[in-house]
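One chain of protein is taken out of this complex; the other chains stay put.
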Amino acid sequence: MLIFEQSQADRFNKAQQPGEAIALSDIPSEFRRQQRVALPGVSELQSVRHYTRLSQKNFSIDTHFYPLGSCTMKYNPRACNTLAMHSNFLGQHPLTPASNGQGFLQCIYELQEILKEATGMRSVSMQPMAGAQGEFAGVAMIRAYHDARGDTARSEILCPDAAHGTNPATATMCGYKVREIPTGDDGDVDLEALRAVVGPQTAGIMLTNPSTLGVFDRNIKEIADLVHQAGGLLYYDGANLNAILGKVKPGDMGFDVIHINLHKTFSTPHGGGGPGSGPVGVSERLLPFIPVPMAAKTDDEYHWLTEKECPQSIGRLSANMGNSGIMLRAYIYARMLGREGLERVADYATLNANYLMVKLMEAGFEVALPGRRATHEFIVTLKKLTRETGVTAMDVAKRLLDYGYHAPTTYFPLIVPECLLIEPTETESKEEIDGFIAALCAVKQEAYDDPEKVKSAPHTLPVKRLDDVRAARELDLRWTGEESLIKSG
Amino acid sequence: MLIFEQSQADRFNKAQQPGEAIALSDIPSEFRRQQRVALPGVSELQSVRHYTRLSQKNFSIDTHFYPLGSCTMKYNPRACNTLAMHSNFLGQHPLTPASNGQGFLQCIYELQEILKEATGMRSVSMQPMAGAQGEFAGVAMIRAYHDARGDTARSEILCPDAAHGTNPATATMCGYKVREIPTGDDGDVDLEALRAVVGPQTAGIMLTNPSTLGVFDRNIKEIADLVHQAGGLLYYDGANLNAILGKVKPGDMGFDVIHINLHKTFSTPHGGGGPGSGPVGVSERLLPFIPVPMAAKTDDEYHWLTEKECPQSIGRLSANMGNSGIMLRAYIYARMLGREGLERVADYATLNANYLMVKLMEAGFEVALPGRRATHEFIVTLKKLTRETGVTAMDVAKRLLDYGYHAPTTYFPLIVPECLLIEPTETESKEEIDGFIAALCAVKQEAYDDPEKVKSAPHTLPVKRLDDVRAARELDLRWTGEESLIKSG
Amino acid sequence: MPFIPHTEHDTQQMLDAIGAKNIEQLFDEIPEALRSRGLDNIPPGLNELEVTRLIKQRAARDQPLICFAGAGAYEHHIPAAVWELTTRGEFYTAYTPYQAEASQGTLQLLYEYQTMMSSLMGMDLSNASLYDGASALAEAVLMAIRANRKSKSRRVLIPTTVHPDYRRVVKNIVNNQGIELVELDYCTECGQVMVDSLAQYEQSDYAALVIPQPNFFGNLEQVDQLTDWAHDHKMLVIGVVNPMAMAVIAPPGEWGEQGADIACGEGQPLGIPLSWGGPFYGFIACKQKQVRQMPGRIIGRTVDRDGNRGFVLTLQAREQHIRRSKATSNICTNQGLMVTASTIYMSLMGAEGVERTAMHSHTNTKALLEQLTAIEGVKRRFSAAYFHEVVIQLNQPAAPVLEKLAKAGYLGGFSLATDYAELGDALVVCVTETKSDEEINQFAHAFAQALR
Partner (left out) sequence: MPFIPHTEHDTQQMLDAIGAKNIEQLFDEIPEALRSRGLDNIPPGLNELEVTRLIKQRAARDQPLICFAGAGAYEHHIPAAVWELTTRGEFYTAYTPYQAEASQGTLQLLYEYQTMMSSLMGMDLSNASLYDGASALAEAVLMAIRANRKSKSRRVLIPTTVHPDYRRVVKNIVNNQGIELVELDYCTECGQVMVDSLAQYEQSDYAALVIPQPNFFGNLEQVDQLTDWAHDHKMLVIGVVNPMAMAVIAPPGEWGEQGADIACGEGQPLGIPLSWGGPFYGFIACKQKQVRQMPGRIIGRTVDRDGNRGFVLTLQAREQHIRRSKATSNICTNQGLMVTASTIYMSLMGAEGVERTAMHSHTNTKALLEQLTAIEGVKRRFSAAYFHEVVIQLNQPAAPVLEKLAKAGYLGGFSLATDYAELGDALVVCVTETKSDEEINQFAHAFAQALR
């Protein structure tokens, strides 16, 4: 039932009604709202019960193994949430003077330092509110850099064909043309193809390394040199930083700019789709352009750097400091793990992925890049299964839900047919992974024995397989039921 | 899976390990533990996931209509919990001097005053930790009263046969013999029978009014007079206070002592079986005996009254102040409702119960006391259904679970065969009650059409019908599985 | 190893299965020359007890000031249930609902949100969130440029009564695509855009007009006239509004003859704590015919195999993961959890609750204004009607006054000296329903002191 279907026009929750109704006599009626807003009229119990029950219909890290590739669904320590929600943090208006927020500013400043160390970059700004906005900031800085040099002919951004969709979309948002680079059979960027397209029109390249194929591009140095020699800059999509923490640093690989997804590597919650946080780190040459506000420190006093102190900055991308509360969570997480803990993240994320990959190969699954090490994730392709049984990667994904496992990422990267991108993360136990392997094997067996069962999955969830096509064809994007339930009068 | 079955002997959650291991060199080995304690070795994620998923297997007020008679399963406002868990309250050691707890003491003091007004008693002590301990305090005060007068021959406590089990059990714990009084056909205490047993051996009577049969005993004044004339005292079991808040006060009915269940009428959480809080209120003559500590006020300063100030007190029943945190929740609740809100509680609890009763009668259900008003609850007897279909009250209860409703209280009071004691509470909406009525009707229909389906219910819960008999016969009260999972070495 | 569950035995077994000697070997594809020197500049780990002590010490230094500032972020009461429910693990630790059948909780909630938000805006539909109010306005501008078939212009009119930081953010975002923002002046007497000053723009082609309501000064713009003027000149109209105010003030959908085309703004007032400015969330709503230009996630209702109702991500063909360089936006992760809180907030408040909150806030602001203007040296700055936020003029520079107020424990408003130098010593102040009469009196008193 929708909350609106439990509503009654003149029911209201008195505990949440401030004061008596007050006339707005000073506001001319032309400015007044005509139609009352259609919010539900429910009791507090109805609301609490409704959303509690709704929540139970979700799979989540706290309830299920969630090996969604490229998303790093690791444990979100509860302490990070509890501490970040300290009332002294939550109660701060963004206009609060820095002198009244030294505790908070110190956390943000130290987080910037931690991220510098983790990435090997010269400076880090916390401003972007998610990975894609981090990408935006990065590419905007690339543009600002070229512009500042009067180098205005550079109109293209290069992206591997396996890149995350936000990469080309970001390049477009920054006014660039996107040129795709194919991936070689070994999973690394096709160097020849790259050579063919890099040139004076190249503003930069956006790379993910480990790539979205779950392998570390071994030619990264060559790529960097090629692009740099052509006058382009290197953008590092840091979504996969979890795999290399403490092992190799984007700065050392020659990257000029990077974004980090705190909601992945630094374990802030994914929240059913955000909020995230996508700090950007820059090399020396992009330093002048880094977005503000940033936390800075002078003689033990913390303060904000703004447009005033950073006149060449690409400026702010948020009305305030970005997703502050998420930064706090990431900071707390980083402090709990500390240097040793953060280094071990990559170790165990990689161990889990390689173990899972090897075990699946033993069980007869085909991986996309069998000759390669997995990083923190890897790709299984089910094209043989699909050919032989008609059961697709989507069907397998849905059937896994019945076994109590969230599905891996499906159909990404787009270049691998019928693929599952699997990322177990370091916080899952061997037992959990073994259980997942057993489930995948069972589903495969079912695909041969009883393909209909798999194709019609899921069978045990709150709803059966949903009709996406109908959703897009017969658009229904808001409830328009009996208005009488929510309108007064 | 049990948490132990997810354990590994040498897995541990480093985030929760204080400091390095420290040798206990100063503690002679004879005092040291030999066998390591068998706690599970799980990761923090395993634990969080396990208990999150376990919680989802519960019905609760926050997820289901829960008309458990005699238990007043009303909405527990979230604000009460959030505010009561303020770190300044949670952080207070019970030895903290009163001067450092004026805010807390003021709340407790004012709660005592609120409860005095709600019950019409002379004074209220918050000491008892649940209803049954409140009963204990009350009966112990009755004993202390008679003892103080040298009236030591009174050896009996009277209890109606419909009384809650804690009443006779309490009388026994206080060293009294229990004498049962039968209930008349009209649901009121059988006055003749009472007259026959009341006498010089009578220490007191324990009554619930509204009674556990869900009716208001109309002869309460006569009962009070009878017992008082015989020198006995009157104990009021306040579990059903919800039904009479602001309508009639136990003090006015002539009671000498009362306990209140804050976890019922004052909406503190039931917590899967507590903690509750069972304050006792007393009339003038029991005042000297009231349990300590109690909050008191002198010139705007709040302080504790203890054994020192109250030498005749029956003393304390808890090492500390009782269930302080629960009192805070009740206080906040009472302040939110205020005088009008509290008065309306009885109105709507009674309205809901009577509506539900009338509707069920219309639908062909037999109620135990058809001539009477329901109070906040009432009894349906399914004896006809059982006779005609073999489906028992227990079966119906279990089948209701499949319909998404927690079952009413079954088989209590013991004197009504195949009974359901139904208490909807004031916080449930008409729609919810109508849904419950529809479900009960559907189950009744099923009992005739397909009795096996009802007898084998539930069908949709995490487990099927559980075998109670086997549980008691083949006692298994702790996990004794593979010890290797939890023992080191 | 916090949060890593592996025992030594597990690790060994897993390495054996892989056929690796040790974990290090798993990184053997990384060129040796690139291998890092570790993370030495990161401090060693703390257990939860230690980190709790640390963060509480930090927090203890940051006692919030008593807030009489708005300027884009508003302190409203948030029912306790909101965040207790929002932080339930099932909401908190799920991700974008790609697997719809395993995400009906989030999906249904977002569908409810879309319904509530589009009603609040008086628009046909809403998406499922953007980052924040400022970036939502940037997306709205990009959307308007794509959507306005009648105009080929890449110029947009934006009054300077729009939040200065919103204007900065919009510029920082859209200038990369060569879009030009043309700023409209306001009347310094009444504090709103004057419709009759717009004639000068009628000759050129603009894709859209942005209208703030209330504007940054708290003043109400003449939205009906502005909307009709823009539509008459083939511009789309973008409303950027405070959603709480929309409970009682005419929402974009009711503006002028046809209503605005796009509504956007900052969702924070609806159940989101101030929290140093984030995480908040941006909302965006539009007319049916613009749906395919909408950025971000959209949830649609559909049916399952049994014909039962269910919810899915829909119109994904607009989005980056399908459309890539041709997507309506690059947004991926948005502010889902914030919208979760807002939806629960709106359900707990109901129409009555948000109306009363808005009215109570306004009444409090009126009361404060009355008290402040009774102080010598304080005047109301503008003549236009305002809503729950208002500009006052001081007889001395605002910054030192704010500093004194901060010492007295107050966040006394936002000085307009930098962004609106033409106004002289002016301050925008705001009161919400969270302030009692006593607190308002005390603040006015402190204000008088600070002016001495």
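We call the chains A, B and C, going by the order they appear; numbering starts again at 1 in every chain.
Here is the rule we go by: contacts are C-beta pairs under 8 Å (C-beta built on N, C-alpha and C of every residue); 3 or more make two chains touch, one makes a residue touch a chain.
Values in this document were obtained by computation on a predicted structure and should not be read as measured data.
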Quiz item: For the chain that does not appear here, which of the shown chains does it touch in the whole complex?
Solution: A, B, C
Quiz item: Considering the whole complex, which of B:Thr183, B:Asn242 or B:Ser429 touches the chain not shown?
Solution: B:Ser429
Quiz prompt | Where the missing chain touches subunit A, by residue | solution = 8-11, 13-18, 42-46, 48, 52, 77-79, 81-83
Self-check item: Absent chain, residues of subunit C that touch it
Solution: 48-49, 52-53, 77, 79-80, 84, 87-88, 433-434, 436
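FYI, only the chains that are shown with their structure count from here on.
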Self-check item: Where subunit A and subunit B are represented by their mean Cα positions, the distance between them in whole Å
Solution: 47
Quiz item: CA centre of subunit B versus CA centre of subunit C: separation in Å?
Solution: 46
Self-check item: Residue list for subunit C, restricted to those that touch at least two other chains
Solution: 1-6, 10, 47-48, 79, 81, 89-90
Practice problem: Any chance you could list the residues of subunit A touching two or more other chains? | Solution: 11, 15, 44, 48, 52, 56, 61-64, 75, 77, 79, 336, 427-429
